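In what follows, a single structure is set out as structure tokens and then discussed.
For this view, one protein chain was removed and the others were kept in their places.
Take a look at chain A:
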Amino acid sequence: MKNMFLRQSSRAVGRQELWRLSRRGLSRLAPTATATTTPSTTSSATRPLAPNSRSSALAQQPSTRRQFHATRELQVVKPVLLADIGEGIVECEVIQWFVEPGARVEEFSPLCEVQSDKASVEITSRFAGVVKKLYYDAGEMAKVGKPFVDIDIEGDPENKEAEALTPPEPVSTPEGQQAIKGEAISTSTPQAIAPELKQAFIEAPWAQETPAPSHSPVTKQTGKHASLATPAVRHLAKDLNVDITEITGTGKDGRVLKEDVYKFVQVKASASIPSPSGATPTTPGVSAAAAAASAFSSPAATASGPQTETTVPLTRTQEMMFKSMTRSLTIPHFLYADEVDFTSLVELRARLNKVLSKSGLPEGEVKKLSYLPFVIKAVSMALYKYPVLNARVDLDSNSNGKPSLIMRSQHNIGVAMDTPSGLLVPVVKNVGSLNILSIAAELARLQSLAVTGKLSPQDMSGGTITVSNIGSIGGTYLSPVIVEKEVAILGIGRMRTVPAFSTVPGEEDKILRRQICNFSWSADHRVIDGATMARAADVVRSIVEEPDVMVMHLR
């Protein structure tokens, strides 16, 4: 019950974070300032010191927490002190907690409310992290200047530095270890990789070096923190008159080891100029296959480098696709797929195209028909018989909250197109009133506009059903996603030639060539049942398989 009053204030605090805050103002220690103004000195005094604080590179940072193992997050549980709330108050009562152990807090999220005589004070967190322990219950007196909550701090900026050291580690450690092993046998040469690899092909595999770029991250990192080295190594480096910051370390976290120093010296002494890989250790056991592979791979062989992530924002088209498909997620799809025999259509199309090419149409007219106009027309004809496929679902019609179907008179068939800018679905309007030629002309117009990116919003809107001809690129079956505000979509696969038995009576044993194409329908199962879809699909199939049927329906 005490948790019932979690937060208007926390939401308000979150909103207030958007306003400009002057952290300087908050850190001023006015005697009656709010409780969050903990002076940083008191807090850092309680920070645990890491074991190795000798490294000069990290010495500038006040925190000396460093990782020497592969844990991702820094586990530092920090006891947070109750700040002075002024007026000489030494203790105050905790009225209520806004968090519990295990709760995640951000910087500035409210932790608790305390009260001292007349003032009720909201205490917010200085850190982001996870609450580990509450020192007081609600109702108890909390002492000012003593810890009142433990927070497991995550994602400190210093921590990121330490983390930055870890990625190369999986690369360097095995090599480092193997370098130690292979030290005796290694024939480290100062030459560039390619001749090395070529040599390795013939010579002992363990003489190979791994591709250079895998080490360049290591190089960069260790170059920054090059003074990661034990005193013995440093001494050695000094003796040999070598600048330790120039040596790439191969030990844990990029530490410079003795062998690195020796190798570096050899590299320096030798005549040929080493690439950044010059000082790298050899890796025994890298097979010839890897060499072959790296020969194929580009010089920037990130194949063996660490996983890199680059953020690429979505393009306009991708964004639109993202939004649209996310909306389509609410539609329960079912897939209905069927094989359609295109043989007759193929013949018809061949004949028609001959006519078209001979007829000498003026420029700009369609010279050649593809299959798509026929399929689109067939779909439209099926829609006359099953108009429910042309409808859309309205979830909240007429303010009575019940869903309903909105039937639509025109068949506006969207055609999915793959353009240089991505997936676009322009719409062929009123297919019912168009003939094959005009459909083809419209398709051509839309296509040219799509390719140049000049489709108008008019062209893109108003679709009632969609056809996606992925078969032009490839594929047999597909499960297309229904476009928002529609209830069905047809995906057309690739046409292929298959052998089939003749259907001519008396010749059933004869094997013929048939052109087969797969139609994959997806429909909204909230309003379309399987039977309707099957029957409609059958109508389409029969028209496509016997295109002469269209002649019957000519107006």
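Methods note: a residue touches a chain if its C-beta (ideal position, glycine included) is under 8 Å from a C-beta of that chain, and two chains touch if they have at least 3 such contacts; residues count from 1.
To be clear about the criterion, contacts and distances are computed from a predicted model.
Enquirer: Looking at UniProt, which of "Putative lipoate-protein ligase A", "Cell cycle control protein", "Aspartoacylase" or "Large ribosomal subunit protein uL3m" names the chain that isn't shown?
Expert: "Putative lipoate-protein ligase A"
Enquirer: From the list A:V121, A:I470 or A:I528, which touches the chain that is not on show?
Expert: Of the candidates A:V121, A:I470 or A:I528, A:V121 is in touch with the missing chain.
Enquirer: Pick out which of A:V76, A:I95 or A:V265 touches the chain that's been left out of the picture.
Expert: A:I95
Enquirer: Tell me which residue among A:A103, A:A138, A:L437 or A:A500 touches the hidden chain in the full complex.
Expert: Touches the omitted chain: A:A138.
Enquirer: Can you list where chain A touches the absent chain?
Expert: Residues of chain A in contact with the hidden chain: 1-2, 4-5, 8-9, 12-13, 15-16, 19, 21, 25-26, 28, 30, 32-36, 85, 87, 93, 95-96, 108, 110, 113, 115-122, 124, 138-141.
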